[in-house]
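Left out: one protein chain. Kept in place: all the others.
As written, the chain order gives the labels A and B, with residue 1 at the start of each chain.
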Amino acid sequence: MSGDVDRAVAGRDTYVHGERGHPRTREERMVPREQPTTYYGRPVVKPPVWKPEIPFYFFFGGLAGASAVMASVATFLGRPKLARRAWIGAFVGVTASPALLVSDLGMPSRFLNMLRVFKVTSPMSLGAWLLAANGGATTLGAALNLAQPDRRGGAPEVAAAALGAPLATYTAVLICNTAVPAWSEARAEMPFVFGASAAASAAGAALLSVSPEDAAPARRLGVAAAVVEEAATVVMHKRLGPLASAYEEGKAGRFGKAARVLSLAGAAALAAGGHRRSVAAAGGSLLLAGSVCKRWSVFKAGFQSAEDPLQTVRTQRERIALEGGGA
Amino acid sequence: MGTSFGRGGATTFQQDLQNSDCIVIMGSNMAECHPVGFQWVIEARERGAKVIHVDPRFTRTSAMADLHVPLRAGSDIAFLGGIVNYILENGREFRPYVQAYTNARTIVSDDFRDTEDLEGVFSGLDRVGKKYERESWQYKGMEVGASAGEREHGEAEGEQAHGAHGGELHHGEPPEEDETLRDPRCVFQLLKRHYSRYTPEMVERICGVPRETFLEVAEALCENSGRERTSAFCYAVGWTQHTVGVQYIRTAAIVQLLLGNIGRPGGGIMALRGHASIQGSTDIPTLFNILPGYLPMPHAHERTSLDLYVDRNAPPTGFWGNTRAYMVSLLKAWWRGAATAENDFCFDYLPRIDKDHSHYRTVADMADNKLEGYFVMGENPAVGSANSKLQRLALANLKWLVVRDFNEIETASFWHDSPEIESGELRSEEIGTEVFLMPAAAHSEKDGSFTNTQRLLQWHHKAVEPKEDQRSELWFMYHLGRRIKEKLAESEDPRDRPILDLTWDYPTVGPDQEPSAEAVLKEINGYDADGEPLPDYLPLKDDGSTSCGCWIYAGCFADGVNQTARRKPGGEQSWVAPEWAWAWPMNRRIIYNRASADPDGEPWSERKRYVWWDAEEEEWTGEDVPDFSPEKRPDYIPPEDAKAQDALRGDEPFIMQGDGRAWLYAPNGIVDGPFPTHYEPQESPFSNPLYPQQANPVREQYQRRDNPYNPTGDEPGADVFPFVMTTYRLTEHHTAGAMTRTLPYLAELQPEMFCEISPELARERGLRHGEWATIVSSRAAIEARVMVTERVKPLTVDGRTVHQVGLPYHWGNRGMAKGDSANDLFPFALDPNVHIQEVKAATCDIVPGRRPRGPERLDLVESYRERAR
Partner (left out) sequence: MSASEPRVGFFTDTSVCIGCKACEVACKEWNQVPADPQGFTGTSYDNSGELGADRWRHVAFIEQKLPVGVEGAAPDSWVQEAAKQNLVEQGLEPERDEDGFRWLMSSDVCKHCTEAGCLDGCPTGSIFRTEFGTVVVQEDICNGCGYCVVACPFGVLDQREEDGRVWKCTLCYDRLKDDMEPACAQACPTDSIQFGELAELRERAADRIEVLHQRGQSEARLYGESEDDGVGGFGAFFLLLDEPETYRLPPDPVVPTRMAGKVWGAGLAAAGAMAAGIAASFIAGARR
C-alpha cells in the first residue's frame, strides 16, 4: 500500500466513460488503459509464509542431493577420500533438511501428514517423498561407506545418486510451480541455477577437509559449477525482463550480489591456487557461502515479486496481448 | 406529514418502491442506512425507473443512482420549492388530482399575509414570544371559535400533529372555494405566488446545484407523474434534523400532491425512520406531548375535563372526529375498573403538561440543576445528542442516573471517563451523581414487537434466555411499577391513586418473572364490550365499554391471533404481502389509497391500479386494505348532521383531515408557516438570498453560555467558521455506537473517527489524507482522521465557493473503536414543531493536526470564540 496513502485522495483512480457519467445512459466503449492499475498497490498474490528455515533448506537439500551423486560416483570410481567426505556431506544434508522443514511448518507436530498422500500434481508432496527416500538411501550409503571404505558401490549407491540428483533441483520446481511471477516465469532456468549451486556446495563441502591430491574432481566441479550457476543466472534474469527487478533490488539484490561475488571468488581461488590445501578450503568455504546467499536471494525475490501487484498484472496483460491469454 | 395528509408516518412501504417510475432519495442515504429496504430501489431501477440522489456527498446510495445531485446542506427547501415553481409555471401538475383531492381550491382568509408580503415572514408573527398566532392563516369564513385559544397547540403539538385542529368544517368542507383555481386568494394561487421566486437560477444560487441538473430532476419528476406514471420520494433525518425540518417534509408533500403521487402505487413519500422500532416509539410514544395513537397530551389549562379536551382537539369531521372514543378506550385500558363515566374515565389521572418537556429542554434544565433523576434506556445522549458536551456536563448535576444498556456506554461512564474529565472541567470526586448501570437484554433475548419505518409491526420471539442480571425493558418497567405500587399501597393521598389504580396485572413467566409481552400487545389491541379482542378501531366507543391501548394499533391481535407474528413467505402471497406481520392502520400498506382511484372510483390508469370501487359488490377493493370506509360510494354526499368520517364525501381520500383533503396549505398543525419557506440554518456562511429574514423566525434557540452559536450570515465574525459541516451515518455503525463500537466484527470495519473533505479544501487548509484534522465550532474542538475524496465537492453558492466538511457521528471514547464525538460541535437549535435538533447543517473551521489535550483544548475553543465576537 506504500505510496497510495500519499495520494491526494482516497481511492483515486481514473477511467473513461461518457459525458454525463451516468452508468445507465453511457454508450461509449471503454478504452483499455495504457498503464495497468492496481487496487491501492495491494498485492494480487500472497507472499510466501515461509520462514528463514526454507532458504537454508534449499541449501542443505542441494548439498545433500549433489553430494549423494558425488559420493556415489566417487564410490564407484574408487576415490575413497572424496567418497567419505561426500557421504558425510550428503548425510549432513539429509538430516538438516527435514529438521528445517518441520521447523518451518505452521503446525510442526503434524509433520508426518506430509507423507499422508502421494500427489503427483504437488512438487511439495513429491519432494517430501523424495527427501524421505533419498534420506534412507543416503543414510544407507553413508553407513556402508563407513563400514566398508573400500566398497565399490552397488544398488544403494545407485539409488542414492538417482534420488539425489532430482533432490538437488526439485526445490526449483517447487518454487517455480507457483503463482509468484518472478519464480514462475523463471521456471526454465531456475532448476539449472539450483543444480549448479548444489554441485558447487557439494564440491565446496568436500574441499573443506580433503587433501589436495585427492581434491582434483572437487576442484574442477567447484569451478565449473560456479561458472554454470552464474551463466544460468544471467540467462534467467535476461529472460525475465522487468520481473528481474525482484532479484536485483532490495534484500534479494544484495544477497544476489553477495552470491555472485562469493561464488566467483571461490571459483577463482580454486582455479588459481586450489592445489594448496588452505586455498582449497577457503575456496570451498566461499562456494558454500555463495550457495547459501544464492538461495536467500531467490527466496527474498519471491516475496518482493509477490508483493508487487504490477509484476503479476503486467506479466498477465502482456501474455493476453501476445497470446490472448494463458489458458 | 400528519399536517399534510392526516397521519404522521410513511405513506407507503418500501416494497412498493419497485413500482415507481422515478425515485428521488433526498435527505437520506438509503443504501447506507436502509440497505435491506434499498433492494426495492434497485428492483425499481432494474425495471427502468430513474433513481436520483440529492445529497451533499456522493455516497453508497449515489453509487447506485442514475444521477447524483450535490447540494449545500441546509438548502433543500429552496430545491424542492424550485420544483414546486417548475411544476406550477409549466402547468405540469396532475390537475384532476389536485383539484379533487387537495385544498388547492380553498380560499384563505383575507388577513393572511405571505412571506412575499412581509419580507420573509407570515402574518401573525409575535417576535417577542417567538411564535405565530394563526388566526390569519385560517380558511376564509372559518369561525375562529372559543376553542381556538385553548387548543392543545403551540408547545404541545405532537410530532404527528394531525391536521384540522379545531377547524370547524361544515360537512367536511370549507365554506369558500374556487373550483377553477383562479381566485388570487385560493390556495393554488397563493402557492404559486409564494414560490414564484424559486426559479432554477435561484436554486443554483442558493443550493449550488447547476441549473441544468436541477431542471433534469424537475423534468424527471414531472414526466414520471400523472395518470400512467408515479414517482416516489424517500427521506430520512437529512430532512428532519433542521430548524425547518418539518417544513422540508411539507415541501415534498406539496410536490407529491401537485404531481398526484400520494396514495398511489410507486408514489408516496417513504419516510425512512432508522431505528428498528422508532416508528413504534412515536405510535406508543416515548414523547412527552402525545399519547398512544397520536392523541395530544392534555395541557394544564385553567378549566379542564374530558369534554373540554375533546372539544379542543377533535374536529367534527374525519376519523379524528372519534377522538372521544379513542381517548376513553385508552383510559379504560390504563385504569380499567377505576375509570368510570362518573370520574371522566380517570381523565384527571393523566398528567398535564405545562411547558416544553422535550429532550433538549430537559437537558438544559439538568444543566441548570433543576433535575434530580434521569432514566436513559437504550440511548446514548453523551454521544448521540446535539451539544453532546453539554449533555455530559449536565449529567454531573443529577442526583441519580439510571442507564440501561449492554455495556458501560459513554452516558454511564461520564463521571470517570469522558472528555470533560480529561480536560479537567469535571472531576470525579466532585460529581455527586449516583449512577446505576443496569444490564439490558437484547432483542433476541425477549419477546416483543418492532414497528418499523413502514408502520409494520413485526413480532420477535425470544430465542435465548438473557444471562445473569440482564433484563428486558418490559421486565424493568413492570417490576419497577409493581414495587412502587407496593410502596404506596397504604397511601390515602389522592395523588397516588393514578399509580395505584393502574392496570398492572400482566401474567409473568419463568424464574425471572418476565411479563408476557403478548398480554401487553393484547391490551394495546383492545377489547370490546364482551372482552373479545377488537378487529379494528371502528367498534371503539366513548361509553367505557371498549378499551384500547392504542387505537391505531387496534386489529394487531384481531381474532385473538397475534397478527404481528405472521410469517407467511412473500412467495406465497401477493407482492403487497398483507399476511406478513401487520401494519397500522388496519393492515393498510399504502395509506390514502383511495387516491389511487379517481373521484368516480376508477383507477387513474390500468398501469397504476391499486384500490378501486367495485360497483357490483358495492365496496372498495384492490391490492390492499382500502383506506376508506369500505362501503362508502364514490358519489356519497354527507347529510347535514353527519359526524366524523361520515361527514366526508365519497371522493375525499384523506380521511383523517377535517376537510378530507390533503393540505397544500396548512392553516393548522404547524407552528412556523402554512407554506414551507427557504430559511438558512441557525449557522450558515450565507445570508438568505431570498428574504431579509435569515433563519426560521420561530425556531427554538437556547441562548446560554454553554450553548453559544457561531455568528451566521453576514454577522461579523461569521467568517471565523467559513465551512458548512454536516453529520451522517455509516452502514457499519449504529447511531451513537453503543451497539457497534463494542463489537469486534463491526468495530474493525470502521475503526476510527474520520472526516470527509474535498481535495480543494484539503489544499486550502493544508490537510493531508490519512492524517489528522481538528474541527472547531463555538462549542468544542474535535479531531478526526482525514479522508480526502472527490465524493465531496466544493459548491458555488451565492457567487462564491463553499466547502463542506462531512462528519460521521458514531464515535465516543469507549469501546473498541474510539474517537471524538461529532455532536460535540453542534448546538441546541431545534425545529419548533417537533423539537428535533439541527445537526445536518452548521458551520465550522478545520485545521490540520490533532487537537490539544487537557485544558488546552478549551483554550483553543475560547480563542475561536474570541475571534468570532
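Definition applied: contacts are C-beta pairs under 8 Å (C-beta built on N, C-alpha and C of every residue); 3 or more make two chains touch, one makes a residue touch a chain.
Everything numeric in this text was worked out from a predicted model, so none of it was measured.
Touching the missing chain, out of A:Ala64, A:Val94 or A:Ala198, is residue A:Ala198.
The missing chain, though absent from the display, is touched by one residue of B:Pro175, B:Pro689 or B:Pro751; that residue is B:Pro751. Note that of A:Thr95, A:Thr178 or A:Ser285, the residue touching the chain absent from this view is A:Thr178.
The set of subunit B residues touching the chain not shown comprises 31-32, 35-36, 38-39, 42, 58, 60-64, 68, 210, 213, 730-732, 744-752, 754, 759, 763, 769-770, 785, 787, 789-791, 793, 816.
Considering the complete assembly, subunit A touches the hidden chain via residues 1, 4-5, 8-40, 42-50, 65-66, 69-70, 73-74, 77, 79, 104-111, 113-114, 116-117, 119, 121-125, 128, 161, 165-166, 168-170, 172-180, 184, 187-192, 194-196, 198-199, 202-203, 216-218, 220-221, 224-225, 228, 302, 306, 309, 312-313, 316-317, 319-320, 325-327.
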